[in-house]
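Removed from the display is one protein chain of the complex; every other protein chain stays in position.
Now for subunit A:
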Amino acid sequence: MNKLEIIDQLKTVVKPYIKNQEAFDNLSETTDFINDLKINSANLVDVILDIEEVFDIVIDNASMEKMLDVKSTLAIIETKLAEK
C-alpha cells in the first residue's frame, strides 16, 4: 500500500468524526485531528480503533500518544504495516 492509498483510507476513517468540513477537504500531512478537523478526544479513540480494523494493525500506547495529526499517524501506519 503506498502513501496515497494510506491517506485515502485514512480520510475514510476520520470522515465520520470530523467537525470542520473545510479542513477535511483540504486535508494534508500537516492537518491536526483536534485543532483542524475538530475531532473530539473521545472520538479520537474511535479513529484509532477504526485504523486498527481497516489496516489490520495494532496501535500500542506509545504510538497512540503521537497520533494527533496526519503526518505522525501516517508514519505509524507505515511502520506497523511494514512490521506485518
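Everything below uses one rule, namely that a contact is a pair of C-beta atoms (placed from the backbone, for glycine too) under 8 Å apart; a residue touches a chain by one contact, two chains touch by 3 or more; residues count from 1.
Note that in this section contacts and distances are computed from a predicted model.
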item	value
Candidate names "Autoinducer 2 import system permease protein LsrC", "NADH-ubiquinone oxidoreductase subunit 4L", "3-isopropylmalate dehydratase large subunit" or "4'-phosphopantetheinyl transferase superfamily protein"; UniProt protein name, chain not shown	"4'-phosphopantetheinyl transferase superfamily protein"
Residue of A:1, A:45 or A:81 touching the missing chain in the full complex	A:45
Contact set of subunit A toward the excluded chain (per top definition)	40-46, 48-49, 52, 61, 64-68
